[in-house]
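As you look at this complex, bear in mind that one protein chain is not there, while each of the others sits in place.
Presenting subunit A:
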Amino acid sequence: MLIGSNSGPQKIFQKSLFTMSSYDLRLKDLDQVLESEVIDLSKLREFCFNGIPDVKGYRSLCWRLLLNYLPCDRNKWDEQLDHHRKLYQQWLDEILVTPGSFDNEECDHPLSEDPNSKWNTFFKDNQALTQIDKDVRRLHPELSFFQQATDYPLSNVVYSSGTKRLNRRVGMHFLNSANVVRKGLGIVKITPKAEQTSTSEFKPLEEGSEAHWEVVERILFVYCKLNPGQGYVQGMNEIIGPIYYCFATDPIIKMKEHAEADCFFVFTNLMSEIRDFFIKTLDETDTGIVNMMRKVTERLKENDPVVQSYLVKNEIYPQYYSFRWLTLLLSQEFSLPEVLRIWDSLFSDSQRFSFLIDICCAMIVLIRDQILAGDFSTIVKLLQNYPNVETRVILNKAAELSVKNRDEESSGI
């Protein structure tokens, strides 16, 4: 059920104990799957579930496929990519304008009370930007990657004397006289005053270059503008981070140079599946986070009732740990390379995100002895700072649980 009917995940994981030559064989397998004119998605899932090789840009290509950005029909790839990259560019052109830069806007001005005033929207957007900015500056600070310059900066942004950098707009929530100069008759121009409230190392780069975190900031802002009902919620930075990292480090240059646009679409597709985790009013619905936490508890109860009741007895509620695990697809619990590996399996799950539940359950079961020996604070600490357990071990355990779960379901238990 999870991946093709004749091969359970358990079998696949056993296959992963490969030697060097079988590694080459594996690459050949993957090439074969990817080379066919119309890619067999279930074969691809079956392969990727076991981990995508960290070479030749396989991961970035497979994620594009698994998250339905690229169609299975290879003949359609060029057109699809071209179309979407142009579309993204068009959105950027529309979204990244500062009011006042149009000539025909003389009746619009920063003090306008017209709700359709571009200025009004501008100031409102800046509030969302403020939150995005705080979060992208706190994205994987343990890596230097996000603070480094991208090879593909957006030229009209980086050669604007700073005026088009989104982080310049942070803090400009309302009209601040110092920000606005009048140019001649009625035409108002905004000159953003750099307001740097963060002390972090995440500094915007010099004229002509921009850091990866600035690119991520722009993608999130575009997403936020195009999904006004939802807006930006903290944690989305942790979802986009690994995708962007994967695309922006692609060894295939002709993919890497489009990391920004492609990341936008893949992130959007992924968000469409997990959006409900981020919306407070949907907490209690079927697809909301409360129900997901309940599923983890239930799965744990089926597999390790002793630990589950010990947690209940000690009043260790799921919102102390599985809330974050689930909302962020575990991206804050493990290091980035481990997250990439875990996401290979998550994205290969045709019943997303059933395998995520299995992983969460496995994580608890694997440290059951420590849990059972602990009191309230040690357990909460343990679950909030998950100990060093090898990803392979966790995934194997999760696969084992998912097989068991599936067998029990089919035999009607």
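In this text, contacts are C-beta pairs under 8 Å (C-beta built on N, C-alpha and C of every residue); 3 or more make two chains touch, one makes a residue touch a chain; residues count from 1.
Quick note on the criterion: contacts and distances are computed from a predicted model.
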Missing subunit (named according to UniProt) among the choices "Protein pelota homolog", "[RNA-polymerase]-subunit kinase", "Ras-related protein Rab-10" or "Adenosine deaminase tRNA specific 3": "Ras-related protein Rab-10"
Residue among A:N237, A:N303 or A:S345 that touches the chain left out of view: A:N237
Residue among A:Y152, A:Y320 or A:F334 that touches the chain left out of view: A:Y320
Sole residue of A:Q131, A:N167, A:N303 or A:S348 that reaches the chain not shown, by the stated touch rule: A:Q131
Residues from subunit A at the interface with the omitted partner, ascending: 131, 134-135, 138-142, 171, 173, 196-201, 233-235, 237-238, 278-280, 283-284, 290, 293-294, 297-298, 301, 308, 312, 314-315, 317-320, 323-324, 327-328, 332, 374-378, 380-381, 384
